[in-house]
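Only a single protein chain was left out; the remaining protein chains are all shown in position.
Think of it as A, B and C in the order they're written, each chain with its own count starting at 1.
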Amino acid sequence: MNLLNKFMNMDRRWIYLITAICVIIPFLIPIGLPTYTTPPARNIYEKIDNTSDGQVVLLSFDYDAAVLPELYPMTITILNHCFNRNIKVILMSLYMQGIGIAQVALEDVKREFPEKKEGIDYTLLPYVPGGALVILGIGEDIHKTFPTDYYGTLIDSLPMMREIRNFDQISLAISFSGGGVSRTWVTYANQRYGANVAAGVTAVMAAENYPYLQTKQLIGMLGGLKGAAEYENLVEKNLKLKTRKAACIGMDAQSAVHIMMIVFIVLANIAYFAGRRRKK
Amino acid sequence: MRRAGPLKLCLIGGIVMIIQFFIPHRFSKNFFDEVVHWLIVCGVPALVIGYYSIFHVHWTKIRRKREGWGYSIIIFVAVIVVALIGFIWGVGENSVFMKIYQYMTMTMQATMFSLLGFYMASAAFRSFKARTPEATLLLIVALVVMFGRVPIGESVFIKLKLPNLVEWILMYPNMAAQRGIGLGVGLGIMATSLKIMLGIERGWLGGAGK
Amino acid sequence: MSHDPWVWVAAFLTLCIFSFLYKDNPFYRFAEHLLIGATLGYALPLVWKNIVTPKIIVPLQHHEYWLLIPLCLGLLYIARLIPKYAWLSRWPMAFALGTGSGIAIPLSLQAGIFKQMQGTMLTKAMLSPSITPTVHIIGNIVMFVGVITTLIYFYFSIKHTGTVGKVARIGVWYIMLAFGATFGYTVMARVSLLIGRFQFLLHDWLGVIK
Partner (left out) sequence: MYIKFKEVQHIKIIYLFFFAFPLFAQESDTLPLTQKFAPPLDVRAFDTPNDAGKSITVQWNLSPDNSLFSGYEIYRSEAQDTGYQYVGYMGRGISTIRDNRGVKDNTPYYYKVRGRTSTYEYSEFSPPSSSTSSSPQWYHKGKTNVLIGLPLFIFLIFWAVFQAKMGKPLFIRKIDGLDSLEEAVGRATEMGKPVLYVPGTSFISDIATIASMNILSQVAKKTAEYNTPIIVPNRDPIVMSVAQEVVREAAIEKGRPDYYNPDRVFFLTSSQFAYAAGVCGIMTREKPATNLFIGMFWAESLLLAETGNITGAIQIAGTDAVTQLPFFVTACDYTIMGEELYAASAYLSKNPSLVGGIKGQDYNKLVIFIFLALGTIFGLLGNNFIINLFK
């Protein structure tokens, strides 16, 4: 009983320490807790997997550094998947900071695919202000909206861009965002131009996108680290790829902290009731 | 005059903006944009009193050598150095200014934000006790949602044939309470705004009466 | 281990902030003052570049002299520093508050009240088993009851006893449920931030993990 009492009045710094340990351990020793694959994640995977060689997927990095930990792993694993399946990729961003993130992501993934060439296998588009207007621009003519790529090369001179005029030639557009940008993509790219749109969002924002999944305006969705972990597992299982599964590690840490909190709350309540019974 | 004038301006400003709400004409739209522009311009000089205030607090501390006056020097140095770097070498991409932002300001802010990860654990541990029926409900729902958000919990929920329980809680009862609170807040905002316009609520003038 | 001095600075500052979890100490105090100073310094060039230049200087160069009106109005804020003329600062405040209230009133009625009411009212389609799955039918009813009871909790001018008291208590249950759900739902986002910081320390700085 005394032990329970001590537990209840434990210094909060012990809780901080245990929380920290729960986050750090999965980094050092990946546990690899199983994940259940949700249909929205599987849908994106299958859409990309069924895209034939040489077709194009567009990835829009509509986020900034603030939500990087939650969204970066999913962008990496999707990029990986595309390159692995020989799909061409257009990278862009509606946010100024997003271009920098896209560039880093490219460098990260290219380490495993050194043969992928700028302008042939992928194109990094520069930041163009305008938000929704940029999406409309792509719907009309991508060459007019982005006369050059990020490095200043004329888009018309890039082999992979020659045949791409608008969403008709883009088999899937995925927007990664921490806010409501995915909704903008649905409104403009899907509703107006009938493009296939999918979203990668933070865990908090995921619930807001369910209506669009129901109406099929979003083909699929990845929600936070969990969505990314599901995707990593799909890639690993089906393509037998061995890469660092950042999201799975993050998800292990998430699970560990969640379980720790649940256990602590339950124990605290047991201690509380035990203490109360004794008083009676 | 010291009170009556501003109160009149407040009332007129409010009425004009309410009328503007109903007019879609370009004239009205441009007017709205202009008002927003004015509000922004108007707010810029206010920064002067803000900076004056914090400088005054810390200058007094340094002058009187109050406890921790050394830290006050840091504030002055940081403001001057960062602002000068920004003004002299620009604020573009890859500038020193942006480096400072990325590796110092952003880093510290992100770390402050991440303290919440710890604080949520300690706050939940301390106060999630089933003392009353209401507290018990809060506790149970929090546990269910937390459990349902991680893979282990999710697979358990699926076996229980309740795959969308968490979504359901968020979508209906949670939304209901948010709406109920929101309706009350909406009324509160409207009533308070009205009272400000009419000068019934004049706390912003400093105190009542006179 | 990183060779970038900026990364070392960021790592040091991250640890300074984290040290606050143990207790207040000179390192945290240093970081705190640095952060306040740096954000204050950071704002100045940005306000100049993003507000003063495009919103004041450029329009004035294009002879849009009416902008001097809000500018002068804004300058009245500075009158606060002279006690005798402090009351002048009520004018720009009245402008901000009046227009702000005028914008808030119809918007709150439209978005805060009407939209929420529309979403709460039940229709035949929402309750017919042939169109809507049973879970959602239950959900819709739960939602309707929840909005009404929560709003009754915020009914101030009746004693919360008897029937009203009981209904208001149901409202409190809804509110507590929503709080529990929000708390549980937010844990994940906050832990993500924590993961981000540890990733920075272990990967970018120390390089102990790949």
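Rule of thumb we're sticking to: a residue touches a chain if its C-beta (ideal position, glycine included) is under 8 Å from a C-beta of that chain, and two chains touch if they have at least 3 such contacts.
It should be emphasised that the depicted structure is a prediction, and the values quoted were computed from it without experimental measurement.
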| item | value |
| --- | --- |
| Contact set of the excluded chain (shown chains only) | A, B, C |
| Given B:Ala130, B:Ile152 or B:Leu187, the one touching the chain that is not displayed | B:Leu187 |
| Among C:Pro45, C:Pro70, C:Gly139 or C:Gly180, residue touching the chain not depicted | C:Gly180 |
| Positions on subunit C contacted by the hidden chain, ascending | 17, 20, 23-24, 28-29, 31-32, 35-36, 38-40, 42-43, 77, 80, 86, 89, 93, 96-97, 100-101, 104-106, 109-110, 113-115, 117-118, 120-124, 126-127, 144, 147-148, 151, 154-160, 175, 178-180, 182-183, 186 |
| Subunit A residues touching the omitted chain (full complex) | 12, 52-54, 139-140, 163, 166-169, 190-195 |
| Touching residues (missing chain, whole complex) on subunit B | 18, 21-29, 39, 43, 46-51, 53-54, 56-57, 60, 68, 105, 108-110, 112-113, 115-116, 119-120, 122-124, 126-128, 138, 178, 181-185, 187-196, 200-201, 203-208 |
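Here is the rule we go by: only the chains that are shown with their structure count from here on.
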| item | value |
| --- | --- |
| Centroid spacing, where centroids are CA-atom means, of subunit B and subunit C in whole angstrom | 4 |
| Subunit A-subunit B separation of Cα centroids, rounded to whole Å | 27 |
| Rounded Å distance between subunit A and subunit C, as computed from the means of their C-alpha atoms | 24 |
| Where subunit A touches two or more other chains, by residue | 16, 19-20, 23, 203, 226, 254, 257-258, 261 |
| Multi-chain contact residues (two or more partners), subunit B | 102, 110, 117-118, 120, 124, 139, 142-143, 146, 149-150, 170-171 |
| Residues of subunit A touching subunit C in the complex | 13, 16, 19-20, 23-24, 27-28, 68-70, 202-204, 224-226, 244, 250, 253-254, 257-258, 261 |
| Interface residues, subunit B side, partner subunit A - complex | 93, 102, 106, 110, 117-118, 120-122, 124-126, 128-131, 139, 142-143, 146-147, 149-155, 158, 167, 170-171 |
| Complex contact set, residues of subunit C against subunit B | 6-7, 9-10, 13-14, 16-18, 20-21, 29-49, 51-52, 55-56, 67, 69-71, 73-75, 77-78, 80-81, 87, 90-109, 112-113, 116-117, 119-120, 135, 138-140, 142-151, 153-154, 171-188, 190-191, 193-194, 196-197, 200 |
